[in-house]
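Removed from the display is one protein chain of the complex; every other protein chain stays in position.
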């Protein structure tokens, strides 16, 4: 068999979302040669779908007065249910204000403070002062003490991605879109690059680099109902775990967003509640104040999602052919507000559900939304296990979010970690050299070629990739959702193991030639199942409730035994991850009550 | 870019073309509408028509106006005509495109080209005939109109269509107003002008005893 084309560069960035591109800018600014790979053109990355905004403690708007990095820090740590790395959180909150201003410098048209008195939907009067006029303003988001989420109407992710990509274009950074990294190349100690499949022609290529950055985003599409883009299949994570050396962190920490629109699971941004939207039950009763008198609809996401399911379980959900749901009501915000500040939501309701949120209620249910877990890195973004491998953004477990990410902290993370890790990547790369063994490197690609040939020939079996995929999605939805328990999780692990074995016996119905989409799916399937197993097995082992991980059989947080981070490895030939744990760094804020959620509510009652 | 192109390229050529297209278009529409009002003075009687024609002649307005309009028309044909696809393949693309993709204004443009090319021919004949039998007076006009009423009818329809949608297109391309109300206003004006034209045509024919 002939050899594969080798493309070499200094820095290889896998993923052209906000995190990947921001890191690339930093590397390129250091004079390094840089190639970005992406499944899709950068501006189609999932980051563009973020509507709500990015947290930055500028404290410009009336309701943000008195905000600063310290307040942001406390919110983030509480939000994470003390699962985050506090050194990382500190570095993050101190850098965010710079990052948001840099975004402005690069062209994001952040909404600005308009001076004057305003009345909030709940009747409170606020006044934005003249001295702040024209500075970046912010809106309210769940789990934050201040109004801190900077936004551009409801296209924050879109405008940020376009601004960052404009800098990438300006700097002339190479982007190879419609390419998919399918395997990591390493020699046991150092990462050397990736085997990449071209999604135009189907051919395989080898990309070698002194440093490689995984910025492939989340894995939402493992779940049947997810707000994520359909390309969010966690590929960067399973590529990493495939090595057997690089661990994933906290994979059991899966965030559900309270308001996915039934039945298409498109996200209705938290901005809808931040701007004053209510959650109603089948009797059109606003139930959140009953559970969370202080924060109401704006407690952190894990809490609101659980309260919603709790409420539905009480029989107060609205029946529909797609199962039970609740209502989101924004009608009282008025036509003008909805058509400007929440326009995208209004369009989504109209286009995908035929309803008009100015007059109608929006059907919603908690929906898979974000992966706190990912490729475990240190504070510099360097992955555990291999030199020269880094990870940023949602694909990484830098560990800013612990067991629950605050809304708006993720866009902030992409640009902040992109900036910080990008610098570290540059530093590392400037001191590194690229050494590789030609045949060894070619072997990595040949292995992938053989996999493809086997799939095409159907030698291993005739399992249908779409069938397996549906079963995996269903299993995770049914047993590894918002509320979890031992027996269900055991069922999930057993089922997923069975599916994993079957996924090794896939056969194609089509010819699998060129950029065949069935082949693409088939290549991803075993990896996705590995991630599904890391999530459910990690959840099974973690016998406590923390943040988004809520065990009905262990409803309390258990700091004595579980104030630690899960590390999942995948030993070669195994059908289960090997779990390991490391302690969580507490530097400033010792574990305590979050001030909202179940524990506070109970205390309140007693 | 190739060196030859670089050396010959005038960076503002396309700007000037576009401005010429704008102003000649506006002028011609203005002219045609005025001309139609003038012609329809026949509705007020042959005397009014003759006085007006004589007036234009006496103050040399015709002698300045007619050459001016002819020059403007030539400039218009050159500037607007540059848009007409000349290569066979381009024409095929346009047709395929217009048929496959439903875009009303694309059809408006196609008809603009067709009517434009048609009035180039018909208008030239008409102007030539009028000038050949100078001066204008009601009797001569009546004679021509009765003999060639079908010719005038066609010219009227094509000309007013071309003018009405032409001015619509210019406002769409340059103006501050949304298309739908603009289109409505242009259609109303065109209908009025057409009404005048039909009425004048009818009166001329009545005068000539054809009816």
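Chains: A and B, in written order; residue numbering restarts at 1 for each.
In this text, a residue touches a chain if its C-beta (ideal position, glycine included) is under 8 Å from a C-beta of that chain, and two chains touch if they have at least 3 such contacts.
Note that contacts and distances are computed from a predicted model.
Undergrad: If you look up the hidden chain in UniProt, what protein name do you find among "Probable tRNA sulfurtransferase", "Energy-coupling factor transporter ATP-binding protein EcfA2", "histidine kinase" or "Fumarate reductase iron-sulfur subunit"?
TA: Hidden chain identified via UniProt as "Fumarate reductase iron-sulfur subunit".
Undergrad: Of A:80, A:159 or A:548, which residue touches the hidden chain?
TA: Of the candidates A:80, A:159 or A:548, A:159 is in touch with the missing chain.
Undergrad: Which residue, B:37, B:157 or B:172, contacts the hidden chain when the whole complex is considered?
TA: Once the missing chain is taken into account, the touching residue is B:172.
Undergrad: Among B:51, B:70, B:98 or B:140, exactly one should touch the missing chain; which is it?
TA: B:98
Undergrad: For the chain not shown, which residue from A:118, A:513, A:556 or A:578 touches it across the whole complex?
TA: In the complete complex, the chain left out is touched by residue A:513.
Undergrad: Which residue among A:3, A:129 or A:340 touches the omitted chain?
TA: A:340
Undergrad: Against the chain that's been left off, what residues of subunit A make contact? List them.
TA: 40-41, 43-46, 48-49, 98, 100-102, 104-107, 109-114, 133-137, 152-153, 155, 158-159, 162, 165-167, 169-170, 175, 177-178, 200-202, 229-231, 263-264, 266-267, 340, 344, 347-348, 351-353, 466, 508-511, 513-518
Undergrad: So which bits of subunit B touch the chain we can't see?
TA: So the residues of subunit B touching the unseen chain are 11-12, 14-15, 17-19, 83, 85, 90, 93-94, 97-98, 100-106, 109, 169, 172-176, 178-179.
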